[in-house]
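Sharing a structure here in structure tokens format.
All protein chains of the complex are present and in place, except for one that has been dropped.
Chain nomenclature is as follows: A, B and C, assigned in order of appearance, with residue numbering initiated at 1 for each chain independently.
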Amino acid sequence: MTLEIRNVSKVFPGQRKGMFGRGDGFKALDDVSLSVRKGQSFGLVGESGSGKTTLTRCILRLESVSAGSVLFDGEDIHALSAQAMRRLRARMQIVFQDPYASLNPRMTVHDIVAEPMVIHQDTVGFGARQRTDRVVELLLQVGLRSEHLFRYPHEFSGGQRQRIGIARALAVGPELLILDEPTSALDVSVQAEVLNLLHRLQEELGLTYFFISHDLGVVRYICDDVAVIYRGQIVEQGPCESIFDAPQNDYTRILLEAMPDPDPERSPFRTGE
Amino acid sequence: MVSFILRRLLLMIATLIGLTLLLFVVARILPGDPVGLAAGPNATAATIAQLREQFGFDQPLPMQYWTYLTGLLQGDWGTSVFTRRPVFSDILAYLPATLELVFAALFLAIVIGIPLGLLTAVYRNGVLDYATRTLALGGIAMPRFFLGLLLQLAFAAWLGWLPLAGRFPFIEIPPETVTGFYTVDALIAGDMYAFRIAAAHLALPAIAMALSPLATIMRMMRASTIEILQQDYVMTERALGLSNRLILFKYVLKNAMTSTLTVIGLYVSWLLGGTVLVETVFDWPGLGLYATQAILTQDFMPVIGVTLVIAIIYLLTMLVVDVLYGVFNPKVRYA
Amino acid sequence: MTAESQIVIPARDRSSRRENWGRAFYRFRQSWLSVVGLAIVLALIVLAVAAPYIVPHPEHALGVTNTAARFQPPSAAAWFGTNELGQDIFSLVLIGSQVSLFSGLAVVVIAIVVGTTIGAIAGYFGGWIDEVLMRITDLLLTIPSLILAMAVAAALGTGVFNMIVAIAITWWPAYARLVRGEVIGKKEEQFVVAAHALGAGWVRILSRHILPNIVSPIVVKASLDMGFAILTVASLGFVGIGVKPPTPEWGTLLSGARSYMPDYWWTAVAPGMAIFLAVFAFNLLGDGLRDVLDPKARR
Partner (left out) sequence: MALLDITDLQLSMKSYEGETQILHGINLKIERGEIWGMVGETGSGKSLTGLSVSRLISTPPGRYLAGSIQFQGKDLLKTSDREMRALRGRHIGMIFQDPTTNLNPVFRIGTQLVDVALHAGRTDPSVLGLSAGASRRDFKAAARKTAIEALESVGIPDAASRIDDYPHQFSGGMRQRVLIAMAMIGKPDLLIADEPTTALDVSVQAQILRLIHELVAERNIGVLLITHNLGVVAQICSHVAVMYRGRILEAGPVLDVLKRPSHAYTQALLESVPTVHTRRGELRGLSGLSPEMFV
């Protein structure tokens, strides 16, 4: 078991009301429990405002939890010391949704991808020369070329930037990769290539994926297990096949039905034609 | 809305208490010897000691502050070492002249700046746009005191159209005081002769003060109008056939006003501070001239008083701006 | 991976950085007004540095008078005329540029250093640190800066250094506000969150990720403020606080000239125009820089 989330709740304090009072808090996560198996891909499906981003932030300890615990390899990460947490971050990395916003525009590709190795110098123990070698290796691994080394992010297309983001996440050899809608800002043809890259990397490196998406097709393509989150609660979870083929929850069914299928014969509107 | 205003008023009082403390400490710690100045170079030690006692300088600092703060609330803002009059009554006497000047300048700046900004945004990169933008940059760069001197040279000394300086000639009878603004009072009294005199004296200093805020308001308005014009909703409004005039003067104007409003609020403080310069040039009997005199003689009670008055006016203005902001922006109102 | 690790790593070429500069300069050149601004600013700096060697009467700036030649109107001998002490106004104005430029620069630098430090700390850490720092900042912002600067300068006594300190005290809050706002905005940017997730500490996040990305608004404001700092220095001189004669300073020169208006108008025009020109040039430059550095604010 790599990542386990046990009864996590997160309440945001309410807005200020009147002169001194506060309104009711907003419960972003309500008793969420799920477990991600090592070497597998776990999909988290939800629409905007469902709490999936909050959950990611709690897993990364960018946000505290109001109740419950997040266990990584059996350790409660919210109970770790800052020092221990910093070391643990090397083992769990994230790829963000927006390839335009997630790379520092003032840094070269080399510096971006090398940064995790600099931060985790004590764990990785690379010198400058070794780091550069490793960056080149990573770029090749994600399908970029060594000429790209000293360019700036704005010189790349969305798909290429997402590859840079993936290379950065892989730099210190993590076990768990959190993928926060990594392809939703990309064109479909580019998305297909990035998804295939993720497949290949998982096979090569034995990674565990925690994949967040609103696109059921993408989740089905990547994931082994899936959980559906709605208004802060997990409404259904289980192996992909059973959920997609025989959804038990109404909300899951609505989502599945609403998903636009590129096969015109499956259109709900074309019955009369 | 009411609780919002109340909260802001509480905050304002806290700010003012902090401000009095800060000003008091700064003024007492900084070197400078008002007693020595007031007593003159030939004073004996006894006279100086007597003066020190009279001004309360022999008390410990916290006591002095407490005395000062409680005094403030009772209208006792200290005594000017230089004029030997109570600061509060001095300020009351000078405030209307300054406010009249500031409001006149602000009025000019808003009434000319906002339409000009809107127009240059629409006809951007045209001749009018380049001309006004260059003039605006020049207007911001023009020192108020130098502009004042130039205006005096041109309109008073050479052309002789307007008076050189002053607020109202001694030989004339000013209108009966209602608001303290001579122009307004003259209008209330129906005295067109007095109004013309007051307005003629007001014109040059008001213009000298208005140029910079006018230019800034124009630039701000132009910038925000251009930004608003690029918003998606303007595209929708155009796509559904609304006329350019309706889009500009109804839909764009209200949006563009929100950001310009804050600038206008900030300028109230800037203008009040700037009276120090313009009132010196035009011998305008207002707070600026009073403060300048006090500063030059290191007479700190009037300086604290003037600063306090300006801070209060500034904080009240920002409160009004915030309330207006809510009027222009429903999101703020409902938050 | 042995085969791939043989790949030749390209030399750290600066071409893309140079290309960015090229593009920025191209945009800057688009507006000829900003080029004019830059040219005037450069000319001012050169003149200020060279002033003591090129002016016709350097001794006038040291207090030497020549009462025989009082109030000469502008002529080939004295380009801007002479003043009530018979000093050559051209020499005074040119040497006066040293005080103005130097103190303007000093004020802006002090304000940036203090303001950026305080603003960055307040914005990054938030909470009570932010509350305390921002309350102090707001307090200072409620005081009309010119009056505060005048009061402080008057209390400290005359002199260039005291005047710089006095103005800087009133100027840093604006930078603190600006930087705080920018830092708070950048803190939520994904690449900063990414750095957090990587395990970067606050020093690294601030210095490598946040500050480099907020340089542009600071540079733009600094360029505009250079002009306004020169203006404020002159204002203090004009009301009689600040640099005292014989050291020539534009505001002081203008103040002295006031008594001889309108008959000897040239005594006022030269220093006044000098102030205007310097402030105008920095404004043009700042405006052009804004176009280049702050694409969102491009108009």
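Basically, contacts are C-beta pairs under 8 Å (C-beta built on N, C-alpha and C of every residue); 3 or more make two chains touch, one makes a residue touch a chain.
Only a predicted model underlies this, so the values are computations on that prediction, with no experimental measurement involved.
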Which of A:E4, A:E47, A:D76 or A:E137 touches the missing chain? It is A:E47
Chain not shown, touching residues in chain B: 231-233, 235-243, 246, 250-251, 254-255, 258, 328-331, 334
Under the stated touch rule, tell me which residues of chain A contact the chain that is not displayed. 47-48, 158, 187-193, 195-196, 199, 214-218, 220-221, 244, 254-269
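Rule of thumb we're sticking to: only the chains that are shown with their structure count from here on.
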Outermost chain relative to chain C, judged by CA means, is A
For chain B and chain C, what's the span in angstrom between their mean Cα positions? 24
Nearest whole angstrom, what separates the Cα centre of chain A from the Cα centre of chain C? 46
Interface residues, chain C side, partner chain A - complex: 1, 4-5, 7-10, 12-13, 16-17, 20, 189-191, 193-201, 204, 208-209, 212-213
Contact residues on chain C for chain B in the complex? 33, 135, 138-139, 142-148, 150-152, 154-157, 227, 231, 234-235, 238-241, 254, 258, 261-262, 265, 268, 272, 275-276, 279-280, 283-284, 287, 297, 299
In the complex formed with chain C, which residues of chain B make contact? 15, 18-19, 22-23, 26-27, 30-32, 124, 133-134, 137-138, 140-143, 145-146, 149-150, 152-153, 157-158, 222-223, 226, 269-270, 272-274, 276-277, 280-281, 291-292, 295-296, 298, 300, 303, 306-307, 310-311, 314-315
